[in-house]
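Heads up, one of the protein chains got dropped from this complex, but the rest are sitting where they should.
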Amino acid sequence: MPSPKWLQRMTWEEFKLNLERCDVIIIPVGSTEQHGGHLPLGTDTFVANTLAEGASEQTGAIIAPPVWYGWSPHHMVLPGTVTIRPEILIGLLFDIIEALAHHGAEKFVVINGHRIVNISWMQIACEKAQRVLGIRAAIFDPSYMSKEIVPELEFGPVGHGDEIESSHMLYSYPELYRAEKVLDYIPDYKPLLSADPAFQGDTLCYIPSTIKNMEKSVKVAKGISGSPSRSCKRKGERYHKHLVQRLSEVINNMQEKEE
Amino acid sequence: MPSPKWLQRMTWEEFKLNLERCDVIIIPVGSTEQHGGHLPLGTDTFVANTLAEGASEQTGAIIAPPVWYGWSPHHMVLPGTVTIRPEILIGLLFDIIEALAHHGAEKFVVINGHRIVNISWMQIACEKAQRVLGIRAAIFDPSYMSKEIVPELEFGPVGHGDEIESSHMLYSYPELYRAEKVLDYIPDYKPLLSADPAFQGDTLCYIPSTIKNMEKSVKVAKGISGSPSRSCKRKGERYHKHLVQRLSEVINNMQEKEE
Amino acid sequence: MPSPKWLQRMTWEEFKLNLERCDVIIIPVGSTEQHGGHLPLGTDTFVANTLAEGASEQTGAIIAPPVWYGWSPHHMVLPGTVTIRPEILIGLLFDIIEALAHHGAEKFVVINGHRIVNISWMQIACEKAQRVLGIRAAIFDPSYMSKEIVPELEFGPVGHGDEIESSHMLYSYPELYRAEKVLDYIPDYKPLLSADPAFQGDTLCYIPSTIKNMEKSVKVAKGISGSPSRSCKRKGERYHKHLVQRLSEVINNMQEKEE
Amino acid sequence: MPSPKWLQRMTWEEFKLNLERCDVIIIPVGSTEQHGGHLPLGTDTFVANTLAEGASEQTGAIIAPPVWYGWSPHHMVLPGTVTIRPEILIGLLFDIIEALAHHGAEKFVVINGHRIVNISWMQIACEKAQRVLGIRAAIFDPSYMSKEIVPELEFGPVGHGDEIESSHMLYSYPELYRAEKVLDYIPDYKPLLSADPAFQGDTLCYIPSTIKNMEKSVKVAKGISGSPSRSCKRKGERYHKHLVQRLSEVINNMQEKEE
Amino acid sequence: MPSPKWLQRMTWEEFKLNLERCDVIIIPVGSTEQHGGHLPLGTDTFVANTLAEGASEQTGAIIAPPVWYGWSPHHMVLPGTVTIRPEILIGLLFDIIEALAHHGAEKFVVINGHRIVNISWMQIACEKAQRVLGIRAAIFDPSYMSKEIVPELEFGPVGHGDEIESSHMLYSYPELYRAEKVLDYIPDYKPLLSADPAFQGDTLCYIPSTIKNMEKSVKVAKGISGSPSRSCKRKGERYHKHLVQRLSEVINNMQEKEE
Partner (left out) sequence: MPSPKWLQRMTWEEFKLNLERCDVIIIPVGSTEQHGGHLPLGTDTFVANTLAEGASEQTGAIIAPPVWYGWSPHHMVLPGTVTIRPEILIGLLFDIIEALAHHGAEKFVVINGHRIVNISWMQIACEKAQRVLGIRAAIFDPSYMSKEIVPELEFGPVGHGDEIESSHMLYSYPELYRAEKVLDYIPDYKPLLSADPAFQGDTLCYIPSTIKNMEKSVKVAKGISGSPSRSCKRKGERYHKHLVQRLSEVINNMQEKEE
């Protein structure tokens, strides 16, 4: 299998050649944000990177250098978290796409390793990019793209540092997994509130929590919500492969569609 | 039943008195956007207003003057649509909340009559308001708050000017409903794409369409997608009452919770 | 007489038809701001709306949905007032005009129901709209458009919640007028200071007051300056009709001038 | 008579000393803008400077270095004109006041040598400065401060490069006056339009012209409107002294008022 | 020798004529900033102005009105200093160039009288102007343009209000020089730190000091660093003439190069 095609490792001539072979560019975006006692601060970006690499190997799509920082105001409750203002992130993503569009790229998949919180500003950046630059963009988010497999794997709902994310990291980056530090925390059920895109009941729309609302998770489980003690490398592998396969489908669909 | 408590109709003394009685303020936000041949350009704001009025009658919550304009870049394909840049809308909503917070209000429900498109900028505005001003905010959106009743009413998926929205308007504003102009259009199924929060398959995240992608809906059904021909006043009533009841619950929950 | 042509009540096809009949669009802008014990917080927007309706009936001009919020930093001294930053209002008004210009509208009358305070940011927005979009704009303000009739009606100078505004509201919205709450307050004469466009002496230019400078008006007259006790429905009617007639003239002049 | 107290010519110790003697700072703001065939591009700033100097001599007020650039979008029709975006000018004036307020200054008179066009952005900057910094600001504009003397001097209405401005320049900067280049142009009367603060009829609010609307003035009189051929040094002197005396009054009033 | 060609003293016709003769425009930018006990607050702008005048006399280049304010956050430690945010200065300089480019000017030399601190924002403004407007710009800074003559004149390193700047002011503006107030202060050597472009050792990049780091200079020498007691009119003259000659070279090179 060919190795993943990271843009930053290519010369400009190699970039040009690779773009001719596959005209979709993947932009991995994550966050730098606390992930409890057992997962590293870079988890969300590592997730975006490993998905990008998997799909790049299968499709030949170029991967732009990762954006390591995202929007994480609520996780500022614990050290090491870095949050960037949405207006800055919108400008950054737009400028990346604009520059690559200037060189002839017309199709982009933005991978969001950070789940629901990054989506709002990405929608604004991508809508502007599509309208102003005439390119096509898609936002690929693991929590929206695993609605079919998560119940099959008998994972619980989307939380933070939960068994889904933890299984994925355990599979893709075992050296960054502190198994001995795992803690579980199942928040009380709150009616009309859920950040899980697969939740079927009536809900309000997601707003990133206040720091105050993070306190219980911090106190009980060092910032986690979910049951990472249930994480499992084999399930992580199936989850990862499902997402890589979906991402490759998205890229292939985009390539085929000539407009 | 008491009449809805619109802020703009009160003197400042009446505002003060009403705020003491119920300390939640509703902010109705919609859009000015084409809704096909049978629904008016103001549909989304009318929807937000009628829900606000229903819940204000039940709870006594004050309703701030409506924001008639939203983010509608894709509907610029048809005349009469007005789209405002997300950064302006973020500033506008934040300033409204900030001013009312200055006068002592601490709890806000923003009603989004415009469904998925307005949510991204509202999340950014509300997160900032919660963090900077120390207030509590909720975003109430009909498409997220009717996931339980829509299947029961045997409505199809969320579209635009669809049978859900049309039934609602038929019930709440029959004088604005042009029954003779109704057209249906069921877009082809696109794998991995759905703007319906209740959809259970794997999906990419929503990005407002390009004008190009609106063309078929324009050509076939004057801008509609869905089956408004199936709209029904009685279902509209049940849908409306479900939402008003949910909105009242949200307001009551907020009032009770003293933090 | 035909009814006023509110854009939000039309379908997009009706909008198109009406724009062909009269190519001037009225945009009513007000404020949400304390108006003493006897007038509602929405007074300035109600004023803009009723003038818009009057002229729309006479000319057929379309009225865009009202902007209920304006620039009111000084009136934040009393509850219920909402002030929006001028840069946000400039962006909002520009975007409304830009979207409608995109659909072919070329002539706009912005009605300012809020008198002198809104004018500065409207000038900046309208200049940009004229220059960038190639449209024509006019700002219609009651205090500038009644310099001829006010002395005739023996009203005192422009204040806040004064007999001019009060008479107008008494005529146009009697149900919102709290006659029993009327208080008068005549501020001390300050040399070289006047916010009345009709004042003939030398003056400094208007700057919205500080909250500190509002205190006396708050203490003595619940936020009023002027003599609303002298307000009179019949004078309000003459004042209203003068303004509606002027507004219709402005619209007719714009329509005739083909450039 | 003491010489004018320009800040840029003082050391910081002299600034400190002078601020103790008179705690009002004058900020002269003008424009760089065509003024026909007979007046220099810097006319508006020269006007602001000479008024500042006159009042500084009488009151001891410090004069901040002049802002030579203003908002002149319409005069871009002729070469040499420089227009700055209002948002930049607002930021510039606010920052000047903020820095001087940081050093203890609490009272500011902004002189606008550019007449009506600069006022809108100055209002926004000064309101913010008063509210955020707790200082007091006044905007002194020749056309608002000469409503009493202009009829007495039998000048015509405010135009551009008119007999008022020309007489003033002839008196204060005779070496910059090209007498042989004077041209007159009296624009047609336009109902409901006037940029003269002393005009008594009903008017729309001022919006800076489009370049198209400047064309006749350019063609007929090299950018002038008014009757500079009627300019007169002696009248210029009386006009100048009236304004200097008014400016000194404003400064003295500010000094006395201790709040 | 012809007199310096200040734009603000020309009519628009004279501007046009002069631009035909020499198509390079000089924009002098300085600061308003403490310069110790012996130099005026306007020193940096006076320096830019006198260099501009010298080169204008030799080359016929037009000089735009001076920008008296720059970026001086660290000098806010002493009264009279005015600092403007870099984003405002970027906008201001860009707008000046854009307006003059609109009138046909294609070549600009920005003189920075303020040495290293202004350069960062000027680079951003000039890059944008070159890219967006298609003009050519150069930034002329005395400390970069005197690397050859300063050792010859046996001046010490670049400081603030040092013998270089003081000698220059003594020559060009003797009436603004307070000889009796001169104080010296040689800061301790800090390894890997120097703001002198001629320094040959390894260094970190310049960042404007904090106010805290200015304290010693304030305490010992009223804000100065360097040895102004060694200043010398004759050396100032040679320094001035070197810079004027260099500036004229730059202007002549620009004129010749037709692209």
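Worth a mention:
First chain written, first letter: the chains are A, B, C, D and E, and each begins at residue 1.
Just so it is clear, a contact is a pair of C-beta atoms (placed from the backbone, for glycine too) under 8 Å apart; a residue touches a chain by one contact, two chains touch by 3 or more.
Please read these numbers as outputs of a predicted model, since none were measured by experiment.
Judged over the whole assembly, touch between the missing chain and the shown ones holds for A, E. The omitted chain makes contact with just one of the residues E:Met122, E:Val182, E:Val218 or E:Val244: E:Met122.
Contact with the chain that does not appear here is found for just one residue of A:Gln58, A:Thr83, A:Gln130 or A:Ser194, A:Thr83. Taking the complete complex into account, residues 73, 86-87, 112, 119-124, 126-127, 130-131, 137-141, 144-148, 191-192, 197-198, 200-208, 210-212, 246, 249-250, 253, 259 of subunit E touch the chain not shown. For subunit A, the residues touching the chain absent from view are 6-13, 15-16, 19, 32, 34-42, 45-46, 64-69, 76, 78-85, 87-88, 91-92, 95-96, 99-100, 102-104, 176, 178, 181, 222-223.
Following the convention adopted for this analysis, only the chains that are shown with their structure count from here on.
Touching subunit C and subunit D together: no chain. Closest to the middle of the protein, by Cα centroid, lies chain C. The interface formed by A-B recurs in C-D: of the pairs listed in C-D, D-E or B-C, only this one shares over half of its residue-numbered contact pairs with it. Chain centres here are Cα means. That of subunit D falls 28 Å from that of subunit E. Computed centre separation for the pair subunit A/subunit C is 49 angstrom, with centres defined by C-alpha atoms. Subunit C has residues 87 in contact with two or more other chains.
Because contacts link the chains only in sequence, without closing, their graph is best described as a line.
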